[in-house]
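One chain of protein is taken out of this complex; the other chains stay put.
Now for subunit A:
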Amino acid sequence: MIHSLFLINNAGDLFLEKHWKSVISRSVCDYFFEAREKAVEPDNVPPVIRTPHHYLINIYREKIFFVSVIQTEVPPLFVIEFLHRVAETFQDYFGECSESTIKDNVVIVYELLEEMLDNGFPLATESNILKELIRPPTILRSMVNTITGSSNVGETLPTGQLSTIPWRRAGVKYTNNEAYFDVVEEIDAILDKSGTTVFAEIQGVIDACVKLSGMPDLTLSFMNPRLLDDVSFHPCVRYKRWESERVISFVPPDGNFQLMSYHISAQNLVAIPVYVKQNISFFETGSSGRLDITVGPKQTMGKTVEGLVVTVHMPKVVLSANLNATQGTYNYDPVTKILVWDIGKLNPQKLPNLKGSLSLQSGAPKPEENPSLNIDLKIQQLAISGRLGSFISVGCDSLPAGPCDKALLLLTLF
């Protein structure tokens, strides 16, 4: 099982270590540093590193390497999932997961790690339970604690720990009962030069914020559940019911959680909301080239396209770019050879355009490849998969503390 955990920052300083079995010398991290150096980019460090006596499994989050040490055969996914959970818990407790917050709350971090793992076996990883065991730090609480002398460690056994619904604590009470569901869909699409979709898939998640009293039992149904290729549910969802009726039935945890994620790969369903006209050419002589990019809306169903960013990966010979943008700002990084054009909101009346010349390394041959363009955008209140909006209905099967005051649907899309 998981033996030890080391937290290492981007500069290679080891700033926290935790051992669940016997103490393993931090020199074991030398193998990690070696791999880190070899990888150049921190993202490229291989997740599983083999050393003569141990295995190091690491993840890289928020500029911190979470390096765990294992000695026996342990499923690596298990370790990686756990490390992600650790990072999420830090985020949840301290608002952000960074070296400084961890250092600021080192004792809580240590208590948390001790509570999450026992002898390498996960003990309590649900944030609801953890928060009952170890209260998250707030300014108010620490002041109260100083005055009353009480601690921020829970004295009693968390209620949810042993029930069949460990994710929900008992005795939740709200004066306003509310439930919010955010449907977030992401399209990943690759288009070729002519604008035809080469590859497109939709990754969707439904995030929920449920503030309901007692033990509410909710259902959520889709108009057309057959569209979903693959779904992953929060443990609270009753899978049997989904299998037979295609209805999501669940007793929600209290507060924020991700109810489900889904995957849609049917390409014909995916309507790409913008089009791009691009012309990037390099001249045979004179070590220069020309660039002309226009972005326009397409199938946006009347919604505004926001947060539009175009990223161009230039060939290595491009030294600098002298361009003129009708909207937004552009920036060319000559080291990474990446041109970023931040457009912002797309105005259908006046299409944004970026035009100008590129200067190339003199004497170098004309680049063969066509640069690829990455376009990021956001659209509020639009379901790309065309399934949501009025399609979702939320029902409350049981709500002991009176009916739901509001069951709101808030859609954040793309």
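Here is the rule we use: a residue touches a chain if its C-beta (ideal position, glycine included) is under 8 Å from a C-beta of that chain, and two chains touch if they have at least 3 such contacts; residues count from 1.
Note that contacts and distances are computed from a predicted model.
Student: Missing chain's UniProt protein name, "Elongator complex protein 6", "Serine/threonine-protein phosphatase 2A 55 kDa regulatory subunit B", "Prolactin receptor" or "AP complex subunit beta"?
Tutor: Options "Elongator complex protein 6", "Serine/threonine-protein phosphatase 2A 55 kDa regulatory subunit B", "Prolactin receptor" or "AP complex subunit beta" narrow down to "AP complex subunit beta" for the missing chain.
Student: Using the document's definition of touch, tell me which of A:Gln71, A:Gln91, A:Asn256 or A:Gln278 contacts the absent chain.
Tutor: Touching the chain that is not displayed is residue A:Gln71.
Student: Give the residue, chosen from A:Glu62, A:Glu111 or A:Glu306, that touches the chain omitted from the document.
Tutor: Residue touching the chain left out of view: A:Glu111.
Student: So that we can see where the missing chain sits, which residues of subunit A does it touch?
Tutor: 1, 14-23, 26, 39, 41, 43-44, 46-48, 50, 53, 55, 58-60, 71-78, 80-82, 84, 103-111, 114, 118-119, 121-123, 125-126, 139, 142, 146, 149, 151-157, 161-162, 164, 166, 188, 190, 198-199, 201, 203, 229-235, 239-240, 242-243, 258, 260-261, 263, 265, 313, 316, 368-369, 372, 374
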